[in-house]
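Removed: one protein chain of the complex. Kept in place: all other protein chains.
After this line comes chain A, so read on.
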Amino acid sequence: MDAPVIVVIGAGPAGTRAAQTLACAGLRPVILDENQRQGGQIYRRQPKNFTRPATKLYGASAASATALHTDFEALRSSVDYRPETMAWGVSGDMLLTECRGQADALRFDGLIIASGATDRIMPCPGWTLPGVFSLGGSQIALKAQACAIGQAPVFMGTGPLLYLVAWQYLQAGVKPRAVLDTSSLTTRLRGLGGLRRRPAVLAQGLRYMADLARSGVTLRSGIRPVRVEARQDGETLCAGAVVWKDGRGRTHRTECDAVGMGYGLRSETQLADLLKCDFAFDATSRQWLPVTDRDGATSRAGVYLAGDGAGIRGADAAESAGALAALRCLQDMGRPVMEGEMARLRAALKPMNAFRHGLETGFPWPWRHAADLPDDTVVCRCENVTAGDIRRAAGPLDSPEINRAKAFVRVGMGRCQGRMCGLAGAEILAAARGITIEEAGRIRSAAPVKPLPAKIRGVVT
């Protein structure tokens, strides 16, 4: 009998630990990685000719990052690692991939999706100006390319990444003009119960805040973004200031030369959707997520999710979840696994779940802002669709859910297929129609998961 084919999508913390577990069991997993080098987003590696030390790149997580990289290098000969390879579609029981224009189709007996997450964006007027980056993008610029988004950036949004990125910029010698958080002290206290389940991580976050404050960085909570204002930069306009309101409703204006913006993360779930996995609405994070059990098994036999692609729990949880999903996959295939190890991993994930709930409660997605966005605010930047367009779809065009609005006014129809604007778009629709966000639905996924080069050849040609 042929050895079963197990495909792991993604080579961040979850994908790497899943592949390692499979290799330890004597299998040779296929790893599909969109990036050029293993590490994922959080432990993204710098280009080969860059020489910054891990402590500089990953701060407090340097040891974890180095371990993940080293362990992966040790695995190289026992895995089929395919960098620069996108899993873009599903045809029957085959996963379709693309690498530099070459198509491939992989039949799989088991599939572990560790596709990670992207920034969750709440638009505000001016957010599409040059010089406005997502928090994740701000971090990648620094981590991979040793570039700052500006010399005087403002970081705005909410969630732990907000403070981490600001702190990393500070370490790199760029002092942020301000860190503006939409969550209030009240909501953070509400999340404290969950956050306390991981005291070391909580302490780390508090240290970032303290370092920023000590360096004279303005830290404000309970703010409301009003707009990003433009400044003239040569021939073009770019971000020049952030106008915001404090908790008492007073308006402030902070000059800057760049803005990093993000409101927590959203899971990359298109592949699970294309595989027809069941989804359920998650009330805390106000988004639809694939249904998984405690080990990461989805509703579709042989398909497992691990890491932030299954709900945002962060890098440490992703390592445990990746290993656990791989063990579960092996177990489901009738292979002997160590039950004790599975129990240990499940136990390790428990406080992570509580911590995640604490984060989502403490640093909530500011969904109420959607209702107040001015009509001329661009929401879908790919297709230049405004909040007013979505309200027209909701009202005069009578769209009961977000896919209908997409059909009418093109929200979520562009290059990113709604990965950036879908959640905010649904909030605007829900507010305009007076329905729940659950009723507003989610944008249905379609192949390709990301833009596919038309020069692609192979498999059928």
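Points to keep in mind about this one:
Simple rule for what comes next: contacts are C-beta pairs under 8 Å (C-beta built on N, C-alpha and C of every residue); 3 or more make two chains touch, one makes a residue touch a chain; residues count from 1.
Heads up, the rule we're going with is that contacts and distances are computed from a predicted model.
Name of the non-displayed chain as stated in its UniProt record, restricted to "FAD-dependent oxidoreductase", "L-lactate dehydrogenase complex protein LldF", "Rod shape-determining protein MreD" or "Branched-chain amino acid ABC transporter permease": "FAD-dependent oxidoreductase". When the missing chain is restored to the complex, the residue among A:Glu229, A:Asp316, A:Glu360 or A:Glu383 that touches it is A:Glu383.
The residue from A:Arg52, A:Lys350 or A:Arg415 that touches the chain not shown here is A:Arg415. In the full complex, chain A touches the omitted chain through residues 88-92, 96, 103, 105, 383, 397, 400, 404, 407-408, 410, 413-415, 417, 446-448, 451-461.
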